[in-house]
Every structure is written in structure tokens, then in C-alpha cells.
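A single protein chain has been removed from this complex, and every other one stays in its place.
Going by the order they are written in, the chains are A and B; count residues from 1 in each one.
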Amino acid sequence: MSFYGLVDGSDASLRNYLKQLPGVDQVGAEARAAMLATRSIKTTSKAWAIDTAIAMVDLTTLEGADTPGKVQALCAKAFRPDPTDSSVPHVGAVCVYNDMVGIARQHLDAIGAHELPVAAVSTAFPSGRASMAVKLQDTKDAIDAGAAEIDMVIDRGAFLSGRLIEVFQEIVAIREVCGDQAHLKVILETGELVTLDNVRKASYLAMLAGAHFIKTSTGKVAPAATAPVVLVMLEAVRDFYDLTKVRIGVKPAGGIRTTKDAIKQLVLVNETAGPEWLNPSLFRIGASALLNDLLMQRMKMSDGYYASPNYVTID
Amino acid sequence: MNFEYAAAPESRSVVKIDPEYGHFINGKWVNGSSHFNSINPATEEVLSRIALGTAADVDAAVKAARNAFDKSWSKLSGRERGKYLFRIARIMQERAREFAVLETLDNGKPIRESRDVDVPLSAAHFFYHAGWADKLEYAGVDTTTAPHGVVGQIIPWNFPLLMLAWKVAPALATGNTVVLKPAETTSLTALLFAQVCQQAGLPDGVVNIVTGDGSTGSAIVSHPGIDKIAFTGSTEVGKLIARAVAPTNKSLTLELGGKGANIVFGDAAIDETVEGIVNGIFFNQGHVCCAGSRLILQENIADEVLEKLKRRMEKIRVGDPLDKNTDLGAINSGEQLAKIHELTAAGDAEGAGRWSPNCALPDKGFWFAPTIFTGVTQSHRIAREEIFGPVLSVLTFRTPAEAIEKANNTPFGLSAGIWSEKGSNILWASQQLRAGVIWANTFNKFDPASPFGGYKESGWGREGGRHGLSAYLKGSAK
Partner (left out) sequence: MSGRLEVMKTYKLYINGAFPRTESGRSYEITSNKGEFLANACLASRKDLRDAVVAARAAQPGWAKATAFNRGQIMYRIAEMLEGRSDQFAQEISLQTGASAKESLQEVSDAVDLLVWYAGWSDKLPSLAGSTNPVTGPFYNFTIPEALGVVGAIASIDKPLLGFVAAVAPILVSGNTAVALASSSAPLSAISFAEVVATSDLPNGVLNILSGQQSELAPWFASHMDIDGLDISGLPSDQHGSIKEAGVENLKRISAFTKNNEPGRILAFMEAKTIWHPIGN
């Protein structure tokens, strides 16, 4: 395989490639992210940003207590976030565990949401601690059940102990399983990688291995999608595009709960990767509670007074 | 789809600007004999009429300061002096938004900077120095605890309030009294500060503010009743002051110009380096004496850095300084704008390559797009002279020794930047650079605890920290 002509798939070439990446200065990256967080978004721009953010939400439920009923309600919400206002766009995807994929797909089809993809978390999510055979089977199952997007986790243990090639080969293998049927999002679990240098390295590793998206977190580990982490990942996809002319998507997930948080993410995208990434095909936000806050802000903007949670649906 | 940020202007309603101001002498407002206009450089709107201080005004201010020194201020214990400074710091925090908006109106700098940098740092300077007032006996191996007496302070227009704080806070903490002249184009926050002194109950005459132009400044410099002069401004004026003061017994500290080298080594963390370059030269429209105005790039990464820098510069938002999203505000005056035009024209004439991002500049006011010149050599005027605007000269080097040689090849010695991920290289370069402030993997950071000041023709003495404090105490040297 060619891997964009940048590495040849060997341990040595991968190591050499990742070694020559420039370092990230944590304080500088944090300062840049903090500065962008001071951008003030008002009026028409805010209205546009809210709708864009809604369309980027991967509406997620990943709980041991998930039931078909819960997932069906989520699907309904994903398709018609505000039942009283049809101008609200549907979200980017519904994100569920493997065994809920079929239920979600069937329900979405039943309510006419054929376009709305189902994303499945995969490869022994969230820890990634399973045999390769299990991880492959996990992914196959999800795709067979109708998942159009696979959110796999990387083996952070292997990454942290320097077995980069194992992480790489796993992603390559899962990508093969995805084939043309599913988009692959690679979850780096940046809260466990800890340093921004690791985030940059892991981002490149995932992109070289064939990821369509790089994703920050499982949502099960804190910190999750912090602004500096997203900044570094956006820089990575921007620079990777310069090298390959291929645009890789970014998905922050975990901890993005308010409209303010979401708009800050969009500012990061706009000023780092650029406006081309301001599109659900290249930027998603993994969230659950966020959607209702976006809806309430949307109501405030159209009605001119503050909204109440009583007027948005809770599922 | 483009994400256009709608205008997000900070409200002007928090500030009240009088149509005309006098001087603040002996705790009272004193009418000026003549006035000049102070304008908003972003719109050319007249904000107020500022009094032009005469020799007689300066004399009255010096007398008031002397009287206050003799009768009240020098009799106060350090602890009590310190409490006044704490009060001032608190009031500045309480009125922070007012100071920030006024500074932006008067100076043209973005509200984001006046709000997040100038005003909080100014209050921090008073807090820091307040704590020194009763600890002067611990201030150094070569200082006494004795103040000079009456201090004349002349400050520039680039950080009007912050430079006031840098000057006034250590002077008061050490027991001196002050006659301060703000810059001609930026008097308003100093006049607001006078109100803070009143609110703090500072004894009359401890701080006197005489507004005016160069003639007012020279009346301060030559006044025989002043014991120490502190000046921040151009090297040219600094030398004039030094000559005037030489035959006298006055002490003198100077914070003057610079042509800071910002050196990028091949192993630098590139994205943060690009941020640092932008912050180094476009912070405060480049109206910064310690600006990283000479970018010195290692040849093996020069193209990559320049490409990223240009892309980053496309994102710089130039315009209404009161808009919270503005990154680059107005040039402070027509005079300064003309100087920037003159030097950049010299850059063109000497064959350097000029580049600016596509950015629309407002019709009214004084504006200059962020600009870089590539292919600059050491002999170019734009590599040697301080432009004091948003203009970056880019040079390259091959070996570390060559970088240092180029960086030090200037009569200035205020600041320098180093970008490298190799610790020993950073320490080596820090040691080699002849500059008073070295920012390694960062740039344009300031703190009251951190001494600031230049080598060579960038000045005499330090401001901030223990080193800055000693400038306001009698030392052993005369």
C-alpha cells in the first residue's frame, strides 16, 4: 500500500515520518486557543453558526443502559431536532454502540431519515482492549447492521509504549473492513495521550493509515475535546492537505455542552483549518446535551427572549 | 461557506470625555493657557481639547511635587505609602472597562489588547509595587532606601496607561513624588488616572500630570527642581535628554528604541512560532519598542515558515479598534503613518519583496496593512531602523553563529526572540544575544515582576522587578 507516498507501511518509515514532525509548544498552543475563544460572534453570524453546529452534531448515546426505546427517541430527535420548527436542520449522524446500529438504522428509515447516517463506535470501545479478531468482527457487525460511519479507538497502550506500528496496522486493517461502505473516524483519546506532541503524532499516524476523520475522545475520559487539542488536530489536517491534497475531517467529542462551546469550535475551524472544513462532511461534534442548548439559543435568537428547557424535547 | 463574524463593538457608553481638560497639579485641575485637539486615530474624530503645558505649568507642578515630597509623602511610612498604591490598583480594576475603552478610543489599539493586556497589567504594576513600599531595605545589594525626591516622567503614546503605571508605581512605592507628562496624542487615560488618584485620596501634589508636547517635556527635563528623569520613547529623543541632563546632578533612566531579532531555528515548534512571529510584530500595530521586527529564519525552514506566516496573516482582522474581534487597530497618528510609509518605500526601493494579505482598510483614520518584507539584508534601512509599525523584515541564516551575528549587528539591544525545541541551544543563544529581554518560545510577554530594559542604545536601567525598583532609589553610583 502507498499511504499517500509518505510512508511505506514499515515500522522504520513510520517512525522516521513521525519523528520529523515539528513539536508543539503547549503554552503557545493554549494561548492561541484561548485567544480564539475571545472571538465574539453576534447576530446573523451567530444564527448561521448555530444551524451549522446543529448539522455537525453526532448525536450520541453510549451508555450501558441504552435501550431500543432510547435509541429510537434519539433518532427522532436527530432528524427533527425541533418538532415545532422545520427550518432546523437534521444533525450530522446518530452515534451508538454496535448492537444498537440496526435498531437506529431501521427507525431512521422508518421516519424517512434515509440520509441520516448511523455511526457505530467500534474496536472494543472505549478501552480498545480486545484481540484484533474481536475488533475486526466488531466493525464488520456494525457495517452489516447498517453503520455508515465507524468510530474506532486506537490502542493507546501500544501508542504510549512506542509500538506505533501496531497502532498503525490496526487502523489499516479496520479501514480495509470499512472499504467503500463506511467512513472511518479514528478516536485518539487525547486525554490519555496527554501531550500535544502525542496528539500531533497520533493524528498523523491515523491519517497516514487511512482515517477519514480524526476524533479527539471517547467521551469516557477527561479531559476530552479541549481547545488546544482540537487546534493541534486542525493544524494537522490542514498541513496534511498541503502535503496530499486530501482533506481529513475532525471530530471533537466530549465536554462540548453549550452553544458557546460549539461556536468556539467553529471559530477554531475557521481560523485554523479554514472555511473548507466548516462542513459536516469535514467537521463533526460528538455530543448529546449540546443539541438542546443550540436549540434554546436558536429560539432566543428568533423570539428575542430567553428560552426555557421546558420547550425543548428531552429524550 | 464563509464564516463572517458580525461586528461586535464594545460600548462607548462607559466613558465620559470632557470637551476640554486642564492639568492635574497639586490635586486640583488647573486650566491650561492653550489647547490642542486629541483625536481618535481610527476615525479622526476630535475627542477632546488637551492643555498645552508651559514652563510655568511645569514649574507649578514641580513646586507641588516638591512640597508634597517635603511635607507629606517622605514623612509617610512605607506601609502607608503602599496602602495608597493598593487602593489605586483596586480602583483601576474597578474601572477597568472604562480605562480600556478610553485607551482604545484615544490610542487606536484593539479593545482586545487594552482590555486583556494594557489595563490588567497596569493595575498589576500598582499591586506589585505596593508591596515593595515597606520592604525597600531588601531591594538589592547596591541600593539605599532613599528616594530621589521629585521625579519627572515622560511617557510615549504606544501604551499610554501601562507606561504611566510602569513609571508612577515604582516612583511612589519608593517615596518619590511625580510630575508626569503623557504623550501629546494620548493624554486621556493619564487624565482619567488623575481621577483615580483623587478617589484614592492620594495626598495633593504626590502625582502631578502636565499634558503637552515636546516643549512641555523639555521644560520638565531642564527644570532644576527635578531630581530624576525617567523617559520612554525614541532613541533620538532619549539622547537629547541625556545630553541635557549630563551636566546636572539629575539621575536618568531611559527606555528607548529597538530592532528586535526574532530567531527561528530549524527545529522550532512551527505553528506556535508563527503565532509568536505574529504576536511579535503585529501586537499593538507594531508600535512596540521591543517588537520582533527582524525575523531571522534558518534557511532550511524559511519557506515553510513564510508560507504558514502568510496564511496566518490572512486571518488578521484589521479595523474598528472597538470591535472585540479586531486584531490590528489604527496607527496612532498621521505622523507615525507617514514614517511607516517612508520606511516601507525605502524597503521597496532597496529591492526587498513586499507582501500584505488582502485586507480592506477603513477610509477614515490612519491605517496600515500587516506587511512583511522578504529578501531583506542587513544593509537595508528596514533591517536597521525602527519602523514602529506592523512591518516585518525577514532575513535568513545558515548556522547558529550566523544568526547571533546578525541579531547582534545593531546599535539597539532591547529584545530578542529564540524559537527552538532544543534546550541547550536556547540557553546558548540567550547567552550570546546582546539584549535585555530574551523571549524563548514566546514573545511580547510582560510582567511587573520581570525587569525590562535594553542593552546598548536601547536605554539605561530597567523597569519592573527588583532591578526596576532600584532606579527610583539612590544608589552608589553618581
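One rule holds in what follows: contacts are C-beta pairs under 8 Å (C-beta built on N, C-alpha and C of every residue); 3 or more make two chains touch, one makes a residue touch a chain.
Note that this is a predicted model, so its numbers are computed, not measured.
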item	value
In the full complex, displayed partners of the excluded chain	A, B
Residue of B:G175, B:P370, B:P390 or B:G436 in touch with the missing chain, whole complex considered	B:G436
Absent chain, residues of chain B that touch it	124, 140-142, 235, 238-239, 242-243, 246-248, 254, 256, 411, 426, 430, 435-442, 445, 447, 449-453, 455-457, 459-460, 462, 465-467, 475-478
Residues from chain A at the interface with the omitted partner, ascending	25-28, 30, 195
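Basically, only the chains that are shown with their structure count from here on.
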item	value
Approximate Å spacing (C-alpha centroids) for the pair chain A, chain B	44
For the chain A and chain B complex, residues of the former touching the latter	22-25, 27-29, 31-32, 38-46, 48-49, 52, 232, 235, 266-267, 270-271, 275, 278-279
Chain B residues touching chain A - in the complex, by the definition given at the top	1-8, 112, 116, 267-273, 275-276, 315, 324-325, 421, 441-442
